[in-house]
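Notes for the one structure printed next.
Incomplete set of chains, arranged as in the complex.
First chain written, first letter: the chains are A and B, and each begins at residue 1.
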Amino acid sequence: MRIKFPVVAFFLEITIIILFGIFVKYDISDRGRNFPKESWLYPLFQDVHVMIFVGFGFLMTFLKKYGFSSVGINLLIAALGLQWGILLQGFWHMKYNEIHIGIESMITADFSVATVLISFGAVLGKTSPVQVLIMTILEITVFACNEHLVVNVLEVSILSDCWWYFPCYNNLKKNIFTGTLFLWLFWPSFNSAIAAAGEAQERAIMNTYFSLAACTMTVFASSILIEQKGKLDMVHIQNATLAGGVAVGSCADLNILPFGAMLIGSIAGIISVLGFKYLTPLFASKLNIQDTCGIHNLHGIPGILGGIASIIAAALQVNNNLSPGMQAAALACSITIALIGGAITGLILRLPFLGQPSDQNCYDDTVYWEVRLNYTGDSTELQNLQKAYSRGNIPSNR
Amino acid sequence: MRIKFPVVAFFLEITIIILFGIFVKYDISDRGRNFPKESWLYPLFQDVHVMIFVGFGFLMTFLKKYGFSSVGINLLIAALGLQWGILLQGFWHMKYNEIHIGIESMITADFSVATVLISFGAVLGKTSPVQVLIMTILEITVFACNEHLVVNVLEVSILSDCWWYFPCYNNLKKNIFTGTLFLWLFWPSFNSAIAAAGEAQERAIMNTYFSLAACTMTVFASSILIEQKGKLDMVHIQNATLAGGVAVGSCADLNILPFGAMLIGSIAGIISVLGFKYLTPLFASKLNIQDTCGIHNLHGIPGILGGIASIIAAALQVNNNLSPGMQAAALACSITIALIGGAITGLILRLPFLGQPSDQNCYDDTVYWEVRLNYTGDSTELQNLQKAYSRGNIPSNR
């Protein structure tokens, strides 16, 4: 680790800086307009940015001994992913061998990072930092080829090695919803940020808002209904409440009317709860697929539901320019690329020199982090620590 | 609970979807404008949205064993309340039997949710999820009739059954201010979001900002002055620092000048601290009114102070079109509706089949939540858990 990770990280960063130096320029097409694009796109970008770093980061902090890694590795993935995403997407839209970037590029770069973070949820606690760097590069490359977010999360099922892990909810009860709240709040921005400005964007905001609200209602109701003791399961509330945002994604900007969005959200909430209850144990016991965060239930199935909803919406002619056949083809294409891309990524990540952690080292911060001594405030101890530190001996709590 | 809650929740959601299907359409009055409304209203909406879900949610997480419920039920109230609020407010402004909604509707829906959440603070830990659903429906209906936020929080005094509860601040010391900070930060957006665009809106932003700053200074000073040992009381800092935002609310958009706003905020801070120190124990011991979060001190009294300030502002002719008599009438009307609405809500919530928790079950997450076993990382335990889980036996820590 001590040599391998720095070598890979520095190599990637130097490569990226050189490629940026050769290709990337500021986009100046929007200059001089009365109502500049950045003035209204930048707040949307910031909402998406908060989702990526705070929302996804904290959604994965439920593992008692893996909090540092969840938030810290999330930051590492995002930092690498957004640079690589800018480059990859830029290569597809080059003009005169130059990549012109603006706020819109930053939004789409954050989108490609989201893909990787969703996958990271499935392998959380079971991957080394080097594997994470490789995974980021590979998945963003696949994503740039597909550019469909809907079902990309299917891709990660294959690569788990550790035993399936029972999520351990710890004493920090009040914090496990932090990530959920920030995702819930800003999902309307996420679904509308790349919609066409004006009417379509406003519809995307409202449809997502209503889909999430309806989804939350059905999740609370079905979580209590399904539990033997009639209690709320916090895994459902933490995750399935967001399924409405995923499911409405592919038709958020269409003219599906608020009640259509609420129907989609309601159904997504119910099937997501059912997935957590019945599908996750089945995957773990029958197929030996371990999905730490249950991303199949939050992103996979609701994503497919969204694809089906957009086919129905096209068939009902809610907007003029949509063909149900094209929607179905897009869905099929996304699933295919996700499965193939996921299989290849999984195979590459299993390469032995990438430092896959052994079973005992899974879900443990202390494998990768220097966790400091828990000093309690005694002043003798303080002076001893100071002496130790000034001699260069940094104490640790291991 | 297992049957009652899902039945009520599904019934409400299905009813709402049907009503949305019949009445609700997108607002298209703003289309084609050069500088579309959503581009500047949407960031304001998002600030209000963060207040509702993160601010109010975390303001109530100080109960050691009630963190899940505080944030989780907060989410449930908001999800139901915003849908119901859209409908109720829409019925008052229907055109040709259609409700046209846009970003502005979402802002006012969030406002009506705020009313319920403030009340929820008073009964926190003492209500069942079914009671919460009924409370949301009733209070938003009352709010839609009044549409004044100022003193609506008076309404909840009547309905408490449990013994008054001494707030137990737990070891998570550093987190109890999270809710406070997010409310403090975005209160300028809250007070300005429904002000007239332009000058009035900018005044509302600035007045609220200065009122909060001055309030914070006097809260720190009077909290130390009032404590026997000359220390800061964290209950004061957590709550009373926000009284400046409440008090300036009713005249935030008026031409009261920054120093006027600071005067209002300074006074609000002092009386809110005095309320927490002297009024809350009095209410608990003499009137048997239990106010878990001390909302009388944060919202009630500062709200009335704000009403009085707006009467004075009208008398001083800060804006041309204001009459002191009308302001006084609005204040009186709000208090009356709040008291009557609160009494009725309280009586309905006491109906026995709504599942009011018994005294022993108050302030306890485990009554409504499936709290998971605290797994410590041992790999044998992990495999046992996996086996138990794949057999369908989900272990709990009770």
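Keep in mind that, in the parts below, contacts are C-beta pairs under 8 Å (C-beta built on N, C-alpha and C of every residue); 3 or more make two chains touch, one makes a residue touch a chain.
All values reported here derive from a predicted model rather than from experimental measurement.
A.B. asks: Given 2 chains in view, how many copies does the entire assembly contain?
C.D. replies: Assembly-level count of identical protein chains is 3.
Throughout what follows, only the chains that are shown with their structure count from here on.
A.B. asks: Roughly how far apart in rotation are chain A and chain B when fitted on CA atoms, stated in degrees to the nearest 5?
C.D. replies: Rounded to 5 degrees, the superposing rotation is 120 degrees.
A.B. asks: Could you please state the distance in Å, as a whole number, between where the Cα atoms of chain A are centred and where those of chain B are centred?
C.D. replies: Their C-alpha centroids are separated by 30 Å.
A.B. asks: What does chain B use to touch chain A in their complex?
C.D. replies: It is residues 1-3, 5-6, 9-10, 12-13, 16-18, 20-21, 24-26, 28, 31-32, 34-36, 38-40, 42-43, 46, 49-50, 53-54, 57-58, 61, 67-68, 70-72, 75-76, 78-80, 82-83, 101-103, 106, 129, 172, 175, 365, 368-377, 379, 382-383, 385-386, 389-390, 392 of chain B that touch chain A.
A.B. asks: Spell out the residues on chain A that touch chain B in their complex, using ranges where they run on.
C.D. replies: Contacts found on chain A: 34-35, 39-40, 43-44, 47, 64-65, 163-178, 180-182, 184-186, 189, 197-199, 201-203, 205-206, 209-210, 212-214, 216-218, 220-222, 224-225, 227, 229-235, 237, 241, 255, 257-259, 262-263, 266, 281, 284-285, 359-360, 363-364.
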